[in-house]
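Report on one structure; see the data block that follows.
Note that one protein chain of the assembly has been removed; the remaining protein chains are unaltered in position.
Then we have subunit A:
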Amino acid sequence: MIEFKDAAVVAPDSGVPILEPTSLRLTERHISIIGANGGGKSTLVRLINGLVLPSEGSVEVEGLDVARHGPKVRRIVGFLFTDPSAQLIMPTAIEDVMLSLRRTIDKKDERADAALAALEEIGLGDRADVSVNALSGGQRQLLALAGVLAVTPRILIADEPTTLLDLRWRAHVGSLLRSLPVQLIEVTHDLDSAARAERTLVIDDGGVAFDGSPIEAVAFYRDLMFGRVSRRPSA
């Protein structure tokens, strides 16, 4: 379970509020987060694994305070970024998965076997020794996901994971994420994907503008974007 306790984020230099004090309990298996660009969606999810620390209040993951137990929390929470290029560190696919496995498998041979098996299972076996620069966008996102899943997280945060992908890869990566037996927190601009969640948050202007069922949330978001409603406190 993820719990926000009046967590707020303020820009350190200017003092401008990025996220207003927010209290949430995220217990559902699939939660989607939608909202306009610059509204604070990424800041909200980055609080969950300590990429951003709250200026006020606290965030707890499975009872662990993120600010105090960052490394432990990051073993529980995997994070998938929008641009997989920035997430891939090693020059080839197999070496990147092996880098993730360094945490759990000490022997190099065993690590290589496990990484190759993982790549074969996601359909990238024949690309194992190919430079990550030579992979397509969809393949890179799958590789990034393989690197995250290799360390068996229980919560997966996906920050606009399909934004840079074409329709085919978007559908593939989206359905794959939804089927994983982890708690999935998905930030997305894809309203169809958002509507498939169990709960949806609409983030606007640094706060939670709506928190409820996906169908209602998407309708509210459309109205909000076209100026038919104004922001209201969370339901």
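Here is the rule we use: a residue touches a chain if its C-beta (ideal position, glycine included) is under 8 Å from a C-beta of that chain, and two chains touch if they have at least 3 such contacts; residues count from 1.
Here is the rule we use: contacts and distances are computed from a predicted model.
Matching "Energy-coupling factor transporter transmembrane protein EcfT", "Fused response regulator/phosphatase", "3-isopropylmalate dehydratase small subunit" or "Oxidoreductase molybdopterin-binding domain-containing protein" against the UniProt entry of the left-out chain gives the name "Energy-coupling factor transporter transmembrane protein EcfT".
One of A:I34, A:L165 or A:A197 touches the chain omitted from the figure, and that residue is A:L165. Residue A:I76 is the one among A:L19, A:L47, A:I76 or A:L224 that touches the chain not shown.
Residue in contact with the omitted chain (choice from A:L47, A:M98, A:V187 or A:L201): A:M98.
Panel shows subunit A; residues 29, 49-51, 62-64, 70-72, 74-76, 78-79, 81, 83, 85-87, 89-92, 95, 98-100, 102-108, 110-112, 114, 117-118, 121-127, 129-131, 133-134, 136-139, 142, 145-152, 154, 165-166, 168-169, 171-172, 175-176, 179-183 of it touch the chain omitted from the view.
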